[in-house]
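Worksheet: one structure, shown below.
Excerpt of the complex: some chains, original placement.
As written, the chain order gives the labels A and B, with residue 1 at the start of each chain.
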Amino acid sequence: MIDYQQILDTIQEEMSYRDVKGKVASYIPELAKVDPKKFGLHLYRNEHEFYGFGDHEEKFSIQSISKVFTLSLAIRNLGTKVWERVHVEPSGNPFNSLMQLEQDRGIPRNPFINSGALVISDILVDVLDNPKKELLEFVRKITGEDHIDYDENVAQSELSSGYRNIALVNYMKALGNIKCDVEKIVDFYFYSCSIAMSCKSLAKAFMLYANKGAILHTGEQVLNPSTVKRLNALMQTCGFYDESGEFSFEVGLPGKSGVGGGIAAIHPQQYSVAVWSPVLNKKGNSELGMKALERLTTLTGLSVF
Amino acid sequence: MIDYQQILDTIQEEMSYRDVKGKVASYIPELAKVDPKKFGLHLYRNEHEFYGFGDHEEKFSIQSISKVFTLSLAIRNLGTKVWERVHVEPSGNPFNSLMQLEQDRGIPRNPFINSGALVISDILVDVLDNPKKELLEFVRKITGEDHIDYDENVAQSELSSGYRNIALVNYMKALGNIKCDVEKIVDFYFYSCSIAMSCKSLAKAFMLYANKGAILHTGEQVLNPSTVKRLNALMQTCGFYDESGEFSFEVGLPGKSGVGGGIAAIHPQQYSVAVWSPVLNKKGNSELGMKALERLTTLTGLSVF
C-alpha cells in the first residue's frame, strides 16, 4: 500500500534543499515577472483521494500544456481526420522542423511542437463558431471549475512578439496546410497558451487521460479510450520538446510541460499529477518539476514501464 | 479474463487476408534471400503460459533487436557511465544525426540508432575480454537455449558492405567518442546483428524486460528494476527508427524492430511478444509485424497507456 501523503512530504522536503540553476522564461514579458521561488504539486487518485503541497492552489500560465486540451477538442470535433494534417513522431530539434516541414509539404511532425499546435488551432478556428469560448467551456467542463479563464495580460504580451509563430503559419499556408486567416489562428493560439490554472485544477483536468476519457467528478465520457491511449502515447514521445526522451527515461510517465513552469502527467488508471516551479532548464522544462516527478515515480515504484 | 489463444488465432487469420506492399531488406545480400511469406508470432505470459503460431519456431536474423541485448550487457558492465557517451533522445531523421553528432561532440542521440549502437560496441570491445563470446553467453543465459548462435553468412555479408558504419565510427573517433580499433568495433557490431533466433526464443529473452530484470526460467536478477524501467522507456521512444512515434501511437508498447523483419515488445508485468514477417515498410519496420501487434493491444485492451 503506497502512502502518497508521506511520499509528497518527502518530495517537498527534498526539493526545498535543492539549488536550481535555470531561469524563468523571459521572452514573454508577462511571464518574466513571476516569482521564481513558487513551487507546488497536486496529485489526484480519484474524486475523494487527492494530495497537494506548496503553491498548488495558485494559478499560473499553463502555456503549452494547453496543447493537450486543444488537441483533445480537435479530435472531438474532427476525429481521426486530424492525423491527415499533423504527424505523430518526435521532432529531433528546432530547426529540423522547418526542413521537415518543407519535405513533408507542411505537415508538422507532431501536435505538441509550435507548428503542429498552430495547425490544430487552424482546425478549431475553422470548425468552431467561437473557438475561444468553446475551449474555455471544455476546460471548465472537465474540471468543473467555472472560474478558469484566459489571462489577458499574458495573451497580449505574447501577441506583441509572436513573429516567429506568424512566420510558421505563413510558411505552412504556402505549403497548403493552413485554411483560415493567419491573424485569427495566432490570436486563438496565444489565448490558448494564456489559460491560467492551479496545479490542483490541472491535475483534475488530466484525470481525463488517467481515466480512459471519463471526467473525474461526473463520469461523463468525453474522449473514447482508444483516443486517450493515443494521446498518452503522444505525450510520452513528444510532450517535453527535445527532452521527451529524457523525461521518459527518468520519470516514465506520459505528460506535457509548458514554459510557465508547469508539468502535468498521468499514470493510467493510477493517478494524475501537476507540478509548478517557474525556473526552466536549458530545454525549456521546469527544472524542479522534472526532478519532483522523477522522485514520485521512484518513491512509488510505479511508472508505465 | 483475456483469452490469448483466441486473440492469436484471430490475428493469424486477419493477417492472412492482408496485402503487404513493402519489400524484404535488400542492402544486406544474405537477407534478400529470405522468403517474404514467412510469418510467425509468439507470446509469453510466464514460464508455463505461452502461445504461438506460424513460423514462430524458425530462426531469423534479429539484426537491430540485438541492440537491446548489447545495451543491457554494456550497462551490466559499466553501469550508468554508459550515459556519458550516448544520449536518450529520439532522433528526428537520418541526416540529422550527423549534424547533431557534430554539435554534441560525437555523442549519439540514443543507443538504438547506428551511431549509438557503435558506441555501445566500442564500450563492449573495450571492457570485455572476448565480446563476441560474452554476448552469445548472455543471450543463451537469458533464454536458456545453448543452440543460439551468430549466422556467419549474414555477418560476412554485412562486413563486405559496411562502409557507412565505418564512416560513422571514424567520424565519432575524430570527435573523441571512440576508444578502440575501428575494425574490431565494426566486426563486433555486425556479428551482434547476425544473431539468429526464433520468435519463441526472442519472446523468452524479452521476458527479462517484462519481468523487472529477472530471467524467466531461473528467476535470476540480471538487470535491476530501475535499469529495466529506463530500457523500456528507451524502447518506447526510440525503438522503431523514424517510426517510434507511430508505433507508440498505434501499438503503445515498448519494443524494438530489426530489418530482418522481427519485432520484440513487452507489456510490463503482463507479457512479452515477438513477431516475424520479413516484408518491411518504408521506414524499415516489419509491415505485418506492426499491424499484428496493433491488433494484439487492441484485442487485449491492454497497452501501457
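Everything that follows uses one rule, which is that a contact is a pair of C-beta atoms (placed from the backbone, for glycine too) under 8 Å apart; a residue touches a chain by one contact, two chains touch by 3 or more.
These numbers come from a predicted model, not from an experiment.
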Homomeric assembly size (copies in this file), of which only 2 appear in place: 4
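As a convention for this text, only the chains that are shown with their structure count from here on.
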Turn needed to bring subunit A onto subunit B - CA fit, degrees, nearest 5: 180
Distance from subunit B to subunit A - Cα centre to Cα centre, in angstrom: 32
Complex contacts: residues of subunit B adjacent to subunit A: 87-93, 96, 100, 109-110, 226, 228-230, 232-234, 236-238, 242-246, 248-249, 252, 254, 268, 298, 301, 303-305
